[in-house]
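Structure, as structure tokens:
Of the protein chains in this complex, all but one are displayed in their positions.
For reference, chains read A, B and C in written order, and residue numbers begin at 1 within each chain.
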Amino acid sequence: MATAERPAAVGAVEFSHPVRVYIEDTDAGGIVYYVNYLKFMERARTEFMRSFGFDRQAIFNAELMFVVRDVQVHYLEPARLDDELEVTVRLLDSGAAYILLAQSVRREEDVLAEGEVRIVCVDQRKLVPIRMPAQLLAALKSGATTGGET
Amino acid sequence: MATAERPAAVGAVEFSHPVRVYIEDTDAGGIVYYVNYLKFMERARTEFMRSFGFDRQAIFNAELMFVVRDVQVHYLEPARLDDELEVTVRLLDSGAAYILLAQSVRREEDVLAEGEVRIVCVDQRKLVPIRMPAQLLAALKSGATTGGET
Amino acid sequence: MATAERPAAVGAVEFSHPVRVYIEDTDAGGIVYYVNYLKFMERARTEFMRSFGFDRQAIFNAELMFVVRDVQVHYLEPARLDDELEVTVRLLDSGAAYILLAQSVRREEDVLAEGEVRIVCVDQRKLVPIRMPAQLLAALKSGATTGGET
Partner (left out) sequence: MATAERPAAVGAVEFSHPVRVYIEDTDAGGIVYYVNYLKFMERARTEFMRSFGFDRQAIFNAELMFVVRDVQVHYLEPARLDDELEVTVRLLDSGAAYILLAQSVRREEDVLAEGEVRIVCVDQRKLVPIRMPAQLLAALKSGATTGGET
């Protein structure tokens, strides 16, 4: 996941989605179970896609599916019960069949976790990579999102 | 969990909390994994309590904890990916150390699931029942909630 | 879910499945998150069905699906990190399209939770009740399980 050649313009727009921490998200350490940050990140990605008009059901209906190929997360500080988090999504790179996203989980000014996720568009049955809808790719590249929910 | 002697006035106010269905909530049957309705119901209860000024951390700080003693759910129809649900909470009964709540999960006019949950206030270390804060019990009885988030 | 008229012979055989508690199962209260007992119970039911030769994939392949219609759990004592639990399944009643099971979660001699679960056999697409395979119903009734894994 080298980042050197990324054009500066890509991903200028950052999408943000609020997440509240519930007891279901915590573990016996008294903090958010680290695996659950990945759920929070997926919720934000889902809303990011929805902001372009592509909800999960629409993607399923097109007999497509987005699968995660690579995920990388760096944890800095724990989130806690009742926290109101902001989960961000920013496009780093994209190809005919994949999207590379930078994501973060924040609590006010603090970055609690940050990561990169590469998702691939696949045929829903064969699970082999397939070009994503041109409309979605164009929207992603133009950054024509509504800008998040906050 | 007999309901016969419940005073009619109790639980007149219904609290409602919106929940969006994400891929994390579904299973290979293509519908919401039935266990996850219980998470949705707990999120709504948490917000219900917060509407009285009692968030989970505040309760923990008071060295109290609410634990579920009994749960009963009847499933009517499946929820699906991308659904926008409403999860309701209504007080059925309460005592010095317990609260009995009726809950439902709805999608527009349809009731997808309904249940009853008895939660008990316990000492956080010993896990034995203990009177809940008078202020909370009074608030619950007066139904002095803000009426939910929708 | 009255139990009065159940014939004594039904459910004489109790199936048992071991479950180890991991950090993923706990919450900030330091104990197993109560919702996760339902996952443990489903794992035991799945192994119970597998002991009759019906794994989930086989059921899916037959274009059937078992869905939970009613669940009722009574919690007595908390399970904790590293606990080795036994989760039991016992047939209480069955019909052409449903099975009623008694389940418990135990730690050595202690019963931590007990419940009843009614599952219904449905058509995988239409989600309407449908007769379960005669072979499965016969096996269930005869109690011809291998007797569990312990």
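Quick note on the criterion: contacts are C-beta pairs under 8 Å (C-beta built on N, C-alpha and C of every residue); 3 or more make two chains touch, one makes a residue touch a chain.
Since this is a predicted model, take the numbers as computed values, not measurements.
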Using the touch definition from the top, which of B:F15, B:Y33 or B:Y75 touches the missing chain?
B:Y33
Name, in rising order, the residues on chain C that touch the hidden chain in the full complex.
20, 22-24, 39, 42-43, 46, 50, 55-57, 60, 80-82
For chain A, enumerate the residues touching the unshown chain of the complex.
28-29, 31, 34-35, 38-39, 42, 56, 60, 65, 67-75, 78, 124, 127
Where the missing chain touches chain B, by residue:
23-24, 26-31, 33, 35, 80-81
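Following the convention adopted for this analysis, only the chains that are shown with their structure count from here on.
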List the interface residue numbers of chain A and of chain B, divide the shared ones by all numbers used, and answer same when the ratio is over half, different when under half.
same
Based only on mean CA positions, could you tell me how far chain A sits from chain C in angstrom?
36
Between chain B and chain A, distance of the C-alpha-averaged centres to the nearest whole Å:
30
Any chance you could list the residues of chain B touching two or more other chains?
39, 42, 56, 60
